[in-house]
Structures are given as C-alpha cells and as structure tokens.
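Every protein chain except one is present and positioned as in the full complex.
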Amino acid sequence: MKFTLPIILVAVTAGLMTLALFGAGHSSGTVGIAAGSAVFSTKASTPEQGLNNLLADVQRRNWDRAYSALSTTSAGDRQSFIQDWTGSDGSLRSFSSLEGFQARPLHATNDDAQMRVRLHWTTPVGPIEDVRDFHLIREGGTWKVAWPKMQISSVPAQIIPVTYLRWDLVSGSGSDEWGSKNVDAPHVRIISMNAVDSAEGAVVMGEVVNEDTIPAFVNVNAALVDGAGKAIDDESSFDKIDHVLLPKQVTPYRIDFPNINLKNVKNVRMDVKATLVPASADPVIGVMNQKVVSDVQGKSILQGDLMNESGQTVNIPHVIASFYDNNGKVIWVSDGYVNRALLPQSGQPFAVEIPKSLAGKVQSFHVVVNQYSLVRS
Amino acid sequence: MHAPASAIAGEEVTISTNGSGKATFYLLGPGVSRKSDVSLGSEVQLKAQDLQNAGEYFAFLCSDTCRSSSFYVTAAKPASLTFLVHPSRVPVGQGDAVSGVALPFDQFRNLVLTPETVNFHLLEGTASVFSRSSQTRDGIAWFRTASQKSAGTLQVDASLGDLSARRAVQQVASDPCNLRIKGERTKAGILVQTEPVRDCAGNPVPDGTIVSFTATDGNGRSTVDAPIKQGVARAQLEAPGATVISVASGVAMGNELRIGAQP
Partner (left out) sequence: MERTTVNSVQSYSRPIPLIAIILVALAVHGPLLMMQLPAGSFDANFHMFFASHYAHHWFNPWNEKWFAGFSQTTYPPLTHQWIALLSNVVGLKMGYMLVQLIAVLLLPVGVFRFARIWVEDRAASYAALGSIFLGALAFLVYQAGQLATVASAALYLNALPYFYEWITESSGRSLVKGVAVSLAAAAAHHVTLIFGVVLFAGPVLWVAFFDARDERVSGSSAGVLSRAAVFGVAVAAGVGIVLLPYWLAILQHPIHQIPIPHDSRANFLLNSTTAINYFVIPYGALILALPFIFLRGASSRRLIPLLFGFWLTFIFGLGGTTPLPRWLLGRAYDILTFERFTFWATLMAMPLVGVLAVEILDRFQAKVAVALSLAAVGTIGTALWWLSANPYRPTGSMNVEPVIAFLNRDGHDTYRYVTLGFGSELSKVSTYSSAGSVDGDYNSARLLPEMTHYGSAQLTNAKFYGSAGMASLRAMLEHANRYGLKYIFVHDSYYEPLLTFAGWRKIETFNNGDITAWSKDDVPPAHRIDSDAIPAPWQGLLWGILPMAVSLLAIFLELLLPEGRRAKMPVGVPVRAERAEQHSVA
C-alpha cells in the first residue's frame, strides 16, 4: 500500500495529463496576450504540423522560435518577418492579434507542400479574416515554411505643401441671453433608404448628404415598428457610416437588425442626428481602379486601390461602399478595414464583399473612405 | 376686503378691509405666498417685492369666516428685448428664409403683453436691406424676409425705444453652378482641377466643400472626393487608358473631360 497507492495516483495523474494534451477535454485557448512557451510541443513531421508550430509561435509572439523554424531558403530578414506579422506605422495589423487559423493543403509532395490558411485576427474594430498561402519544404525530416521576401513600402523624403483647412468650434463666452448663442445644427438629409432581409437579419441602408456649408457629425438611427405601432428594435449605423461629413459630402450608411425578419415589420422610423464638430479637410484619399471581380474563393468583391494624396499618414483606412441597381437604388452597403497604413503619397489595395445574391444586380457603386489617424486622434 | 382690479409688477398695492378684530391675511400669486396677521378695518400693504411676477393674485382674509378677492398684476414697462433669429446660416437667394422674433420683457422678466412697437432693421455691411416696424401681439413681434444675393454676414437689429438687440445671420453661397474642370496627364497620373467654384449668383462656394472627381477607363473607375481649397478643388487620378473624367458637387454636375491613353 505504501508504494502502490502513490504509484497509482501518479500514474492516473500522468494519464489524465496525456488525455488533456491529446484527447478528451482539451482545454480552450488562454486569455490575454499570449506569452510564454509551450512546455510540450509536437515535432514538425508533417506539413500541417510544421505550419501549426510556426503559427502557434506567431500567436505567442515567440519571434525567435518562429524565425529560427523557417526554411533556410527563406528570403528576407528577421525584422521584415516580424513586421509582416505585427504591422507598422500604427496600422490596423499593429493592433491585431492572431487568434486562430485553419490550414488546408493545396498540394503536397514528399519534399514540398503548398498550404492555404485562413487566419483569424482579432482587432480593435472586430474580427478580420485573412487568407494566405504558405510554401513548406522538408529539411532533414522536419517541415519548414519557406518565407517569401516581403515588399515593405517606403516613402522617399519629400515636402508636400498643404493648404491647411479645418473648422474649429467655439462655444462662445458672451452673455447667456436667450438667443444670443444660437448656431444651427448642420443641415443633413437622408437621400435614400432601402430595407432588405439578409442572412443575419433585417438591414436598413441608404445614403446621407451634408447639405450645409460646415462639417457635420452624423449618426443615423432606425427603429423597426410592427403592425401595432410597437417598436421591435432600434439600432444605429455605428461604424457603417462616415460620421464626419464635409460640406456636400455623401456617405452610405447601413443599420443591421440581427435576427429580425422584415415580414414582421410594418414601418421603419428613421432619425438622422447632426451636430457641429471641429473637423479637418485633410487627408484626401483617392479610390483608384475600382471594379467588381471574383476572388480566389469565388466571392464577388469590389476591389481597388486607396491612394493617400496628402502628406500625413492614414493609420487605419475604412472603406464603405454603396451598391446601386439599374434604377439607382441602393441595394447593399459593404464596408471593410485595410490592414496596412496608408503612407503619404502611396497606395494600398482594398476589397469589400458583395453578397452572392446581389452581385448580379449591381450596376454601379460609390466608395467613401473613412479614416483613423493617430496624429488627428 | 377691497383689492384693486389691477396693479403693475413691482409696485406697492393697498388692500382695504372692513370690520374689527384680528384676522389672518393670505396672499397667493405666481411664485408667491404670504401669510400675516392683520387688524380688520385697517389697510393691508402689499410690498413691491411680493408683486414682481405678472399674473393673477388671490387675497384671503380669514377671521371667523374667510373672504377672498383677486386682482391682476401686469408687466411693467419693457426693460429688455429678447431677439431670436433663425437660421444662423442661410444660402443666398432663398425666399422667406430669414425670420426673427422679438419679445419685450420688464425688469422682472415678465413678458410685456401690452402692444409695443419694435423696429427690425437688416444690414448687409453698411447697406440697409430691410426695415420694418411691427407691433407686438400678445408680447411678440416678428418679421420674415428673403436672404440676399451675395454671401456674407447679415446684421439683424431689433429695437424698442432705447432697447436694442443685434444678431447675425451668415449668408452662404448656394449650390455650385457651372462646375468646370480641366486636367492633364502627369507622371503620377492625371492631375485634374476645377475652375474657381461659384454658385449661380457668383459667390465663391466655401472652402471645404467636397467636389467628387470620377475617372473611368478600361481598367475600372477611380474616384476622389476632394475639398475646395482657396476656391478650387484638385485631385490626382490614376487612369492609364483613355479616360473620361466627370465632376460633381452635391446635386450639381460639371463638364466631362476626355483624356487620351498614357503614351
């Protein structure tokens, strides 16, 4: 008994640990910014394991281990490898963490393999999915990723003249006499509205214009009302709108009502709120080479290039696109965030998805670019 | 008990009483209540500070029984003029677009309901563009007029006797008119810019107004929303092929520009 029981307990403990590692009851991921290394990790005896080990190290930001596990045929240095994963210039990628991934082989031989990975990123603005192909090579019985050379955009030194234009808001310090401080709110107008059912629920969308001569801070709210006049739900355009509109600027908006079917809705109450805000007319971002195409996964997308025509860095560009049918009616509004920063006088590609059911009806589109700049913030 | 039929706000009032003995006097009015012991047959003096608010007052005198009387306190002479003007910004050339309301108040902030004459006066720079005298009705005088043809500040004055109030309305350019662009190919693409953007009355459209440039070629479509700066809007467009460039600002469309393919 003196030795038997301890041996049994230790053996059961070891068995349970093995089960947790390889089988039943495998625990979920940990909280927080991953740190530390695994006490136990598997050998990269297959392309999947090689890729999994690399991506697990990337998740943990264990760069030394990740970089040392790359194939000797890899191009680029350690710094560019890290920068590829962590981003730079305050871009969205630099705020992001790799939360998960799903890999599938495209083709494999005894010595090399091509894997396609769906990377799930967690970002400040929501989850973002990225599809990326990896080339793996077997070296000495171990599968390693051959890292391609990354093109890191660089901007030559230059001076860009800027005609500084911004609006400041002065609340006034005079007497509080009635009527002495009246400044009207900006005049904005909903120029189109359309309500449709989607896979996730009801969607109300359209466009708003600032008809005034001053910038407006705009928010669009909508309430769905049933046959009895009772409000079913109320939601706002949240980040699917460009909130700061310069004079005569038009923005699409989209309001999602998850899990609601329009057949239960009798009426939609729209409410657009506009307030005075300080604003700047810069930066100017052009949207070049826009066209609707199919991507590698067969999805319809609107793609193009954003061009920063100003002298300041745009850290996180946000593209909002409205799509019209042949009657000029807004039939969908899509948005997407761009991972890389827009450096002065340089461009970045973007793509936003069009639902399959609507792709054939799209006759035209309008793209606006919202942005977050560290300097401005 | 005999109270006067009416009184002026901020002035003393005397209420006479009959009989003998002690009684309790109550005064109830807008924002006022007061209780005091009085001798019947003497006069009850209501102080000026008890009668500052215009409106109906009730006086009660209670000994064995209670008796009541009411009187009305009207506003004193105007001491201030509240002036509301709408809107604070208005596009030029709009009919009935500017309106103003003046309300005279006495020194106790009572609205003066007796008819008074208010003079409205609109100035563009130093030039008078509108003048009207208007009698208050139920304490309110008002005017309505069109905005002028040229952009700038419209000064709006209201006066009543030696009281006056001044407000400003910003008259701004209307929608762009005759929007025209010119462009040329450069190394970086096509540099396109508008001629000075003005409304149909010739007023320059304010800087910051967005002008949308759209270039269409075989490669797709390129758009730039550029703000007007120093009267013109500029944009750099990428379109290597033969390109058609159009321009719009708000509801106003401009001319189309055709530029040949990049050599």
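Each chain carries a letter (A and B) given by its place in the written order, and its residues are counted from 1.
Just so we're on the same page, a contact is a pair of C-beta atoms (placed from the backbone, for glycine too) under 8 Å apart; a residue touches a chain by one contact, two chains touch by 3 or more.
Just so it is clear, the model here is predicted, and its values are computed rather than measured.
K.L.:
Given that one chain is not shown, what are the shown chains it touches?
P.N.:
A
K.L.:
Kindly state which of the options A:Lys43, A:Arg166 or A:Lys273 is in contact with the chain not pictured.
P.N.:
Once the missing chain is taken into account, the touching residue is A:Lys273.
K.L.:
Of the listed residues A:Ser45, A:Ser68, A:Gln102 or A:Thr122, which contacts the missing chain in the full complex?
P.N.:
In the complete complex, the chain left out is touched by residue A:Thr122.
K.L.:
If you put the missing chain back, which residues of subunit A would it touch?
P.N.:
Residues in contact with the chain left out: 1-6, 9-10, 13, 16-17, 19-21, 23-40, 92, 95, 97, 99, 120, 122-127, 217, 219, 221, 234-236, 238-239, 241, 243, 273, 275, 277, 315-316, 318, 370, 372, 377.
Heads up, the rule we're going with is that only the chains that are shown with their structure count from here on.
K.L.:
In whole angstrom, how far does the Cα centroid of subunit A sit from the Cα centroid of subunit B?
P.N.:
44
K.L.:
Per the contact definition, I'd like the list of subunit B residues that touch subunit A in the complex.
P.N.:
It is residues 82-89, 167, 172-173, 175, 206-211, 219-227, 229-230, 235-239, 249-250 of subunit B that touch subunit A.
K.L.:
Any idea which subunit A residues touch subunit B in the complex?
P.N.:
The touching residues are 163, 165, 167, 177-180, 182-184, 209, 211-215, 246-249, 281, 284-291, 304-305, 307, 309, 366-368.
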